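Apart from one protein chain that is not included, each protein chain of the complex appears where it belongs.
Letters are used for the chains, namely A and B, taken in the order the chains are written, and counting of residues starts over at 1 for each.
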Amino acid sequence: MILYIVIIPLFVSLLTPLFGMFNRKYAYFISLLGAIITFLFVIFTYKKVVTHGKEYYWFGGFEPPFGIEYVVDGLNLILLLIISFIYLLVIIYSKKSSEKEIEDKRLSLFYCLLNLFFTGILGIVVTGDIFNLYVFVEIASLSSYTLIALGPKRQSLMASYNYLILGTIGATFVLIGIGYIFMATGSLNMADIKSRLVPIYHSKMVRTAFTFITLGLCLKLALFPLHIWLPNAYAYAPSSVGALLAATGTKVSAYALIRVLYSVFTIDFDTNVIPFNKVFVFISLIAILAGSFLALAQKNLKKMLAYSSIGQIGYITLGIAMSNEISLQGSVLHIFNHSLMKCALFFIAGGIFYKKGIENINDMKGIAKEMPFTMAFFVIAGLSLVGVPLTVGFLSKWYLLLGAISQKYFFVIPVILISSLLSFIYIWRVIETAYFKDSNSTKSSSEMPLGMIAPVAVVTILCIYFGIFTELPLLLTKEAIRILIGN
Amino acid sequence: MLDLILSKYNYWISILLMMIGLYGMIAKNNLIKKIIGMNIFQVSVFLFYISMGKVRDGTAPIHWDRALIYDNPIPHVLILTAIVVSISTTAVALALIIRIYKNFQSIEEDQILKVLAREENKTDS
Partner (left out) sequence: MENYISILPAMVSFIALISVPFMILFRDYNYVKEGISLFSALLMFTLVLLLGREYLSERILYIDIIKITPTITISFRTDNASIIFAGISSFLWFITTFYSIGYLKGLNDKKETSFYVFFALTIFATTALAFSANLITTFVFYELITLFTYPLVIHKGTEDSKKAGRKYLAYLIGTSIMFFLTAIILTHFITGTTFFNSEGVFKKNVDNNITLLLLLLFIFGVAKTAVMPVHSWLPNAMVAPTPVSALLHAVAVVKAGVFVMYRILNYIFTSQVLLAIKGHYILIVLSSVTIIFGSLIALRQNNLKLRLAYSTISQLSYIILGLSLLNEYATKAALSHLIIHAFSKITLFFCAGAIYVKSHITEISDLEGIGKKMPITMLAFTFGSLSMIGVPGFGGFISKFLLMKGIAHSGNYFLFPILGISTLLNAFYFMPIVFSAFFKEYKFNSKDPHYVNKKYSLLMEIPLLITGLVTLVLFFAFGGILSFIGG
């Protein structure tokens, strides 16, 4: 069952260029079909995991720690749900958007890469083998370099190249770390490593391994100050790719970080053996503030959103670093919520570019009159980003605050509030320009096509839905964290 | 000190290569040279893995009646995968460089950045 989740996108990615040779439209439909089937498989897995608690698959029937194991428990279940759902929406959205932004002859290859990226991130999420994790990180990264390079402007090439260099450094660091872990334990299965590592926590080898892996993942995660590749990569990639990367790319790295910190190593190691978590809290706080401040300074809407992502990544790592159940729950909730709202915001930015060809905020004067629905969705998703109650953004921030208070980290409160205020300011800047400034154009209405606005509507409604009916995400995340650090 | 270096020379070599590669990736201005740096960096990690799998007096991990100890084959297998990854990364990077050269008529990073900065100013004003 779990195997199919990874295999289907892989096969689809092989099929798309094949069918694309006959007719370019086939590539899109096959991708859509693949995305739907994958999503259905994820739903089946969800049902199974909820009833049985855990699902696993052993490659070739070899028992772990000898064979490669795929495991789905509470935590990656959440990631699977959100990734496969967002991917489905991205595919729907990309029909119109990519037709405009990408050359016709490259379209089927574009879908091939999109599916390959999907395979990579799904693989990262389901695998229980640490070397396999590295391989999937590289699959996802390689396809994303290429996807970014397909962007409509020539800046995308340099953005992609820089991402390639830094991404390779990050991934290779992970590889070195895995090497040290293998030297220390002789095992690659995460659960097995966890038990083998405990007696040798004080060995230098283990600490070196820890440093390399976390550093590498932080690079992939774009944690400030390792973020330099991210803004250009997100801003110059094709719109649908930007949305996909922002919604899933960094989230998956955050997931990998949680896995490494809590499933390979333990809280005991992260906090007592080396004072990693304490330092990490401060780095995260700096990331939150820096991301928000830098977002204020941007003129390009997509870049503003990208910098805002850097700040939001700070929230996720903050929850990870505070390492208590509530803050971790907040962190996972934020992964989930931020995927939804950033996806919506990038979709909208792409839609505005699609329709009007503008990217700079200052050019969006009075655009709300022309695209009333789009901008209404922007307001909702933006308020969610600020963390207004009744939107998803509030819930995760609230849990992070509660986690901070129960850890007695009171200095976290003003930082989160200041950054909320800053995010209000940068979102408001767009709203003010769009709603309260007079436009030069006299066109009455030019909404995005239905295929683009429907996915936006769906994610935006979910932003509100999960902000009001919070039982499901709360239950899932609570269970996930209980499994993660409970035993 | 000398003993420390000599007894673990394989690791020292990979560290040396790693530093050379990393320096090349970060400090070089030429895009191709960066990729060369990247390859050196990755190869150093391969060497690290391969030497890690060597067991003293071990033979190649092929079933053989007279063998007493085998080398650990797993790092070797892992590194086969990593080599594939490295080659694909290099291929993607080189393809990108070709596209960059076609677009900017240059593969020197500072020149390209200058062109891009000029473009950005133009769109802003």
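Keep this in mind: a residue touches a chain if its C-beta (ideal position, glycine included) is under 8 Å from a C-beta of that chain, and two chains touch if they have at least 3 such contacts.
Since the model is a prediction, treat every value here as computed from it, not as a measurement.
Engineer: According to the contact rule at the top, which chains on display are touched by the left-out chain?
Structural biologist: Missing chain, whole complex, touching shown chains: A.
Engineer: Of the residues A:Leu401, A:Met448, A:Cys463 or A:Ala480, I need the one that contacts the missing chain.
Structural biologist: Result: among the candidates, A:Leu401 touches the missing chain.
Engineer: So which of A:Leu3, A:Ile200 or A:Ile413 would be touching the chain we can't see?
Structural biologist: Missing-chain contact among the listed residues: A:Ile413.
Engineer: Can you tell me which of A:Ile7, A:Ile36, A:Ile358 or A:Val388 touches the chain that was removed from the display?
Structural biologist: Per the contact definition at the top, the residue touching the missing chain is A:Val388.
Engineer: Where does chain A touch the missing chain, residue by residue?
Structural biologist: Interface with the chain not displayed, on the chain A side: 388-390, 394-395, 398, 401-402, 405, 413-414, 417-418, 420-421, 424, 428, 435-436, 438, 467-468, 470, 474.
Note that only the chains that are shown with their structure count from here on.
Engineer: Take the average of all CA coordinates in chain A, do the same for chain B, and state the distance between these two points in whole angstrom.
Structural biologist: Roughly 27 Å separates the two chain centres.
Engineer: For the complex, give me every residue of chain B touching chain A.
Structural biologist: 22, 25, 31, 34, 38, 41-42, 45, 48-49, 52, 72, 74-75, 78, 81-82, 85, 88-89, 92-93, 96-97, 99-100, 103-104, 112-113, 116, 119, 123-124
Engineer: Taking the complex as given, what residues does chain A use to touch chain B?
Structural biologist: 131, 134-135, 138, 142, 145-146, 149, 154-155, 157-158, 160-161, 164-165, 168-169, 171-172, 175-176, 179, 182-183, 186, 188, 299, 360
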